[in-house]
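Removed: one protein chain of the complex. Kept in place: all other protein chains.
So that you can tell them apart, the chains are marked A, B, C, D and E in the order they are listed, and the count of residues begins at 1 in each.
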Amino acid sequence: MPNIRVELLPGRTVDQRRDFAAQVTQAAVEALGARQQDVRIMFEEVAADFVANGGVLASEDDSRSAVVSRFGGA
Amino acid sequence: MPNIRVELLPGRTVDQRRDFAAQVTQAAVEALGARQQDVRIMFEEVAADFVANGGVLASEDDSRSAVVSRFGGA
Amino acid sequence: MPNIRVELLPGRTVDQRRDFAAQVTQAAVEALGARQQDVRIMFEEVAADFVANGGVLASEDDSRSAVVSRFGGA
Amino acid sequence: MPNIRVELLPGRTVDQRRDFAAQVTQAAVEALGARQQDVRIMFEEVAADFVANGGVLASEDDSRSAVVSRFGGA
Amino acid sequence: MPNIRVELLPGRTVDQRRDFAAQVTQAAVEALGARQQDVRIMFEEVAADFVANGGVLASEDDSRSAVVSRFGGA
Partner (left out) sequence: MPNIRVELLPGRTVDQRRDFAAQVTQAAVEALGARQQDVRIMFEEVAADFVANGGVLASEDDSRSAVVSRFGGA
């Protein structure tokens, strides 16, 4: 432990996941006093029409269109 | 919050997810007193041969063949 | 299936959970075509100082103080 | 209940999932005193470049290359 | 990996969890070809009035009263 699950819109690259995993693991060591080898991080992609905020699918939410068009392919 | 995760057999349409997300968000506001904008709902599709009930894969469970054939493609 | 996980601030009553579970199950039958007996809903309470939005713990987020004081005991 | 979620590298066969689900359900009955029909098991495949241990993506972790090459297609 | 999450009614003993964890890990090695050291299992207790099946809280479900009285303390 810690066991960390990251649900995010699709479209990030391996480089982005590598970079994020390294930063989060470092933060777990520094802020939580975890041992580096115990930190497990899993990513799960969730398409924009598979997530809703405030009852509105992200794929149909104007307030999110910029971030969805950058990442969240249906 | 609330944060709601919905694991379901594949095959539903965007219209079904939109409709369900709206109803569940409304229920969270009415029954749980949540603020609409705080409700986040994520759907994850799980194929019929990736879920087992009572030790039997749904794709091989006669008692579920009707619902699986309607939705749960392997 | 569906399997539904609801993470929410503590403080709701059994009546609220009962009511919400009934509404969500009904929505799963109507909107998703699920069989009532297959719908499983689990609630998990997450205290306000165990959840962060935009990097700020809900227990320290002025924009959420009303809803937190109503529910989210630390 | 119990509700059991299994996150694993891709590449296992239906036979392997069937066999594992049967064994875990049997263990839940024997060790936990669960009723067989109440045990639900869901599998989720996580590609090797979607999981990190100790801050290193499994797809880039020499200590895991054997198991990843056997299963964890990116 | 595999990463296994077990949600269950409260009331099991450490001995039961130890026994179940050992059996499930063995099954992961035998049936899934996992390496023993990679298998992580987490238990989460869910009280009977925090889970609903078919829209009915387990704490109020006559068909589950025996198993709930044995385990599922509210």
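By our rule, a residue touches a chain if its C-beta (ideal position, glycine included) is under 8 Å from a C-beta of that chain, and two chains touch if they have at least 3 such contacts.
This one's a predicted model, so the numbers in the text were calculated from it and none came from an experiment.
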Omitted chain - touching chains that are shown: A, B, C, E
Residues of chain E (touch criterion as defined above) contacting the omitted chain: 14, 17-18, 21-22, 24-26, 36-45
Interface residues of chain B (partner: the chain not displayed): 3, 40, 42
On chain A, residues whose C-beta touches the chain left out of the figure: 1-9, 12, 16, 19-20, 23-24, 27-28, 30-35, 38, 46, 51, 58, 64, 67, 70-72
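We adopt the following convention: only the chains that are shown with their structure count from here on.
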Separation of chain C from chain D, taking each centre as the mean of its C-alpha atoms, in whole Å: 27
Distance from chain D to chain B - Cα centre to Cα centre, in angstrom: 21
Overlap residues in chain B, where contacts from two or more other chains coincide: 7, 24, 38, 44, 46, 51
Chain pairs that touch, as defined at the top of this document: A-B, A-D, A-E, B-C, B-D, C-D, C-E, D-E
